[in-house]
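These notes concern the structure reproduced below.
Apart from one protein chain that is not included, each protein chain of the complex appears where it belongs.
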Amino acid sequence: MLYYIGAISLILIGMYAVLTKKNLLKIVVGLSIVDSGVNLLFISVGYVKDATAPIFSMPSLTADKMVDPVPQALVLTAIVIGLATTAVALGLVIRLYDHHKTLNINKIRQLKW
Amino acid sequence: MISVPVILSVMFLGGVLAWLANRFVPKGASWTAAIIAAFAGYLVFALPSCGGEYTLALGSITLVWKSTNYSALFAMLVAVLGFLGILYSMDFMAGKKNLGYYYMNFLFALGAMLGIVYSQDLVSLFFFWEVMTWSSFMLVIYSGEEKSHKAGIKYFAYSAIGAYLILSAIVILYAQSNSFLLSENVKMFSGMSLGTQIMVISFLALGFGVKSAMMPLHVWAPEAYKESPSGFTAVFSGALSKMGIFGLGLVVFKFAANTEFFVYVRETLAWLGGLTAMLATFYAVIQSDAKKLLAYSSIGQLGYIIVGLALGTPLGIMAALFLTIMHGAFKAMLFMSAGAVYMRTGTTSLDDVSGLITKMPLTFLTALFGIISVAGIPPLGGFISKWMLYQALLETNHYFLIIVIFIASTAAFLYLYRFIFSLFLGQREKEFEHVKEVPWSMLVPMMLLTLFVLVAGVFPGLVLDPIGKAMGYLGNFKASWEPQVVFSAWGEKINMQVIAGTIGTIFILGALFIGFKNRKATRVVSTKDIHTAGEIPTENENLTYAVNFNQPFERAIAPILKWSVDKLFNLLGENLESTFEYLRYVYTGNGQTYAMYVILMVVILILFSGSIFGIHL
Amino acid sequence: MEFSPVLYIAIPLFAAFLIPLLGKVSKTLVKLTPGIVFLYLSYGSILLFPKAMEKPIVQVVAGFKPPFGISLYYGATAAFLITMVTIVGFVIWLYSYKFIIREPIEKYYMLFMMLITGSTGILLTGDMFNMFVFLEITSIAAYSLTAFLRDKDGAEAAFKYLLIGSFSSTFYLLSVMIIYSYTGTLNFADIAGKIDLIPPMAKGFVLVLVLVGMGIEAEMFPLNGWAPDAYSQAPSPVGAVFGGIVVKAGLYAMIRIVFLFFKTPEVMQFLIFMGILTLLIAEMAAMRQHQIKRMLAFSSIGQMGLVIIALGIGTMGSTSAALFQMFNHALIKSLLFFAAGYLVFHSGSKQIEDLEGLGYDKPVTSFFFAVGALAIIGLPPFSGFWSKLLILVSVAKAGDIAILLLILTGSVIEAIYYLRAVVKLYTRKEVPDNVRRTPISGLVAMGILAAIILYVGLYPGVIEKWLAPAANNLLNAADYIKAGLF
Partner (left out) sequence: MRKAIAILLLAIVGYYFINVFIHMPFGEKREGVGKYYLENTVKETGAANVVTAIVVSYRGFDTLGEVTVLFLAATGLGAILFGKRGEKRRLQGASVIVKTTSMMLYPMVVLLGAYVFVHGHLTPGGGFQGGAIIATGVLLMFMSYRHFNVSHNALTWIESLAGLTFATVGLIGLALGTTFLQNFLPLGTPNDLVSAGIIPIIYIAVGFKVGAELTGVLDNMLKTIR
């Protein structure tokens, strides 16, 4: 239960950073935090009490004593996707800094209305 | 076998052909267009007035075209005016750029008008209605000048509002009757709920009212008429605006006639028409541009037609339809003569041009017959329609309306006289000494129309015959007007031919007499030959007599003019646009704000999920 | 080998991986690859079209039966939209061929192909998480392409897009998570059958997440701040892809989920409401734009609003009308973006003011813009007319005259601002002699679109007869479940 609350807090903290921080890099960090929060939340959804990792490395392991493998598989994908987004975001930040010589999001408002 | 699609495809393919011709042959476009228009005109007349039915299934929608007596009347008007307009354009437009574009849109507009009148289902009616709108819009903006574009956008905006009103009426009808067929809808209309009926009728009336320039929806008309090339203006005013009348006729007699509130519809329309006639005439009086003057006059005349239609008595309808035809003819004449003046002098301003009578006698003659007809002086066609209108008003006890119409008709003399006086009479400025009469291809249409107005005035039966048939389509009305009946109130029987003969003789004799008498007395003076309180005017002061011609009248109606619908609409438009301007500030350009909107949306949806989705979170 | 729906994804992926190698051989080869791919896919989609219209094709990937493996659901709706996507994709490629002259060209074509493939994947997939993956493929390609010109504004627009897009994917992933944790499955059909396992509160939360997350992709009103920037700053062909294809995919995703899981009258009402809001505000904002591509962007949002309204009404007629409108909008908006791209290129300015006189200087391009403008307003004889008519008819049949009038208000505004732009084009003004011409490939691309628009406008039956099965497929959840789980 606490896992849920912790993960959700992470998501909210990340969102707070995205919503209020002026620095583009901090916003990107915020996005990453949101991602991590979501991933943790997902993993904890798949958690089963007293169970092991879903790998049949020893004959003694049985299927009913394993955690749900699906969230893990999905989170693996989600992590990579989060990474990709972050990479592109950082690339854009580099470009923006090049053009505007600032990382303040309030000063990067050429396009409006 | 001639059927409607043949005519339509001749027009539309002809339009494309004209465009192509312009690319390969110089002057090709005009000749192609003239031939196409003539051929299509022939087909329209050859088409049996009740038949030529054609059904086309487009997916779930079935289109039906058919010629009825009612549509035949309008189709003939369109075909004749269209052909004459193109004939007129051949020399009028010579040497201009993008002639292919001009003739293509001209033919498209004509085709669309024919499509409208032949449509037996609402979808194709609307389809052609929109094609007509955009092709005429293309012609309004033809000159490519800033002013014409303003006029064009205004025209299109009002037309769009009108068209969408029509469209909504159509879909409301369809929702009730599950059919787009006119006949089906008419049949089922009386069974629909009162709300639907009111909505449909008011939407349709407003939509068609826009095209027929009914007050207060007329504001697009003056500028659009002024800016379009004169060859098309003749068709625009003479035939295109009549499509609104065509639609109103359907609304009043096919739809409204089956409802309980028929009488209110009629009264409202009659009053709107009456007011249109009066106010437009007032506006016409104060114009100083020939085409704008004619435009307002056109609006006023359409007001008469609406009054006639709205009266709903056989005589009223007959007056309206007769005036429809007549107005098509004489307004085309007037616009053509104004165009002729424009072609030779480069302006249509009443303040600048004067004294062209000797230089352009035939144009003057056309204009003269035109204004006589507008004014409703016998023996020309206009007289008969006016007479019928008054009689119909009397019969139905609309005494106030008579007064309104009477004021309008009287005031009309002011602008009509100004029109002919300013352009053709008075002293000629030096710069117009070398003006020549326009080429034959422009004179022929004008002369033909003049002849028609004369003939129709003398032998109204020629025109009354198709009108009578058309009335049969609108309801069980019979056209039974004879001059004798009218005059029988005085116990006498006079027919038009006699009146015509008498008046014609007196007119000619009078003209000859005055001409001979004043032969020596006329002294030609320059417009500058004038002294105002001892001061000698400077060269660039405009002292043509026509300047401020109707100023006293203008002063008299000043209170009315202050309240201008146009200004009101403009104000509304501006306010709306500035509202839009503020609204778009929602898009602040700050990414974080957008993110905030997202979260805000989530919060709103969560908090109100009970009332929005019925799920309490 | 018979054409299999999975090739819609596999072939472009294969080609995308191949492009860097082809780039070592010749640039022309790189440029031709996407064209060949899309041509082949359109050919395949047309082959497959009648079959899919009859009966949904459910293609299993990796040989495991749904819900255990991922399955592709190629039903009538998907077939209709994907055929449209591949054909429009091909035309956009044709346009790009000469339009994109900036390096790195091979990267452009890779991203471009993946952008379209991602959208195709969204339309095709029958698995909720798989949809997320395709959503991300689309998004990341879209972010990169928005900034492709590497100018100041492009990067800014792309960053905003990324910011909002991340919210979209986060919300969607959260909804997938909640759904998975209660139903234990990710297959749409399977979830739809087990949706009642989710307690009402969680279900409501999922609904909110999906509506907001996918609403961002579908450009619903308060969520569409990114759209005008991204549309206007991306290269014109990419703008066309956004307006013509990507949004459609996002909207399809939202509607598919809503129709499968949450089809209640309240939700439909909400969709209608949001549609109206989107339509009106976008049209109003579009009216006051000074940049032509920004105006097109707002108009695009407005059109989406119209489609959302029609989908929200949720009758057979309205849904088919909405699909028809999607089809028309894809074609017409692409045409407009194409023409606008070259007009901006010729005038050297994005402002509408500066387009004066181009109508005479560049008659053909301007003509296509005018055709597009008339078509999107819904004037006959162009295809836009029929879809608008069908939407209005369905609205009237649903009995809501107020909605009808609001839609028409939007249309009037739309008509005015489009004509303003067209009229600007045809204002006479001496334009400095411009030797640059619109290349043939661009003109051919525009010509194809204009021809289709006119053809469908004159014979709407060609498209209309396919609308009923497509709409039925979208509306009928029970059939979907049955076919999806075979």
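Per-chain residue numbering starts at 1, and chain names A, B and C are given in the order in which the chains are listed.
Quick note on the criterion: contacts are C-beta pairs under 8 Å (C-beta built on N, C-alpha and C of every residue); 3 or more make two chains touch, one makes a residue touch a chain.
Just so we're clear, the structure is a prediction, and the values are computed from it rather than from any experiment.
Considering the whole complex, the hidden chain is in touch with A, B, C. What chain B contributes to its contact with the hidden chain is residues 592, 596, 599-600, 602-603, 606-607, 617. Residues of chain C in contact with the chain left out of this view: 1, 4, 6-7, 9-10, 13-14, 16-21, 24, 59-64, 67-70, 103-104, 107-108, 110-111, 114, 121, 127, 129-130, 133-134, 136-137, 140-141, 143-145, 147-148, 150, 155, 158, 178, 180-186, 199, 201-202, 205.
Interface residues of chain A facing the missing partner chain: 1, 3-5, 8-9, 11-12, 15-16, 19-20, 41, 44-49, 53-57, 63-64, 66, 68-74, 76-77, 79-81, 83-85, 87-88, 90-92, 94-95.
Everything below uses one rule, namely that only the chains that are shown with their structure count from here on.
If you draw each protein chain as a dot and join the dots that touch, every dot ends up joined to every other dot.
When every chain is reduced to the mean of its C-alpha atoms, the one closest to the centre of the whole protein set is C.
Centre to centre, using the average C-alpha position, chain A and chain B are separated by 67 Å. Residue positions of chain C touching 2 or more other chains: 159-160, 163, 228-229, 285, 288.
Residue positions 18, 27, 109-111, 113 of chain A each touch two or more of the other chains. Taken together, the chain B residues at the contact with chain C in this complex read 57-61, 123, 126-128, 130-131, 133-134, 137, 141, 143-146, 149, 152-153, 156-157, 160-161, 164-165, 167-168, 171-172, 174-175, 199, 577, 579-581, 583-584, 586-589, 591-595, 597-602, 605-606, 609, 612-617.
Of all the residues in chain B, the ones that touch chain A in their complex are 584-585, 587-592, 595-596, 599. Those residues of chain A whose C-beta lies close enough to touch chain B in the complex are 15, 18-20, 27, 105-106, 109-113.
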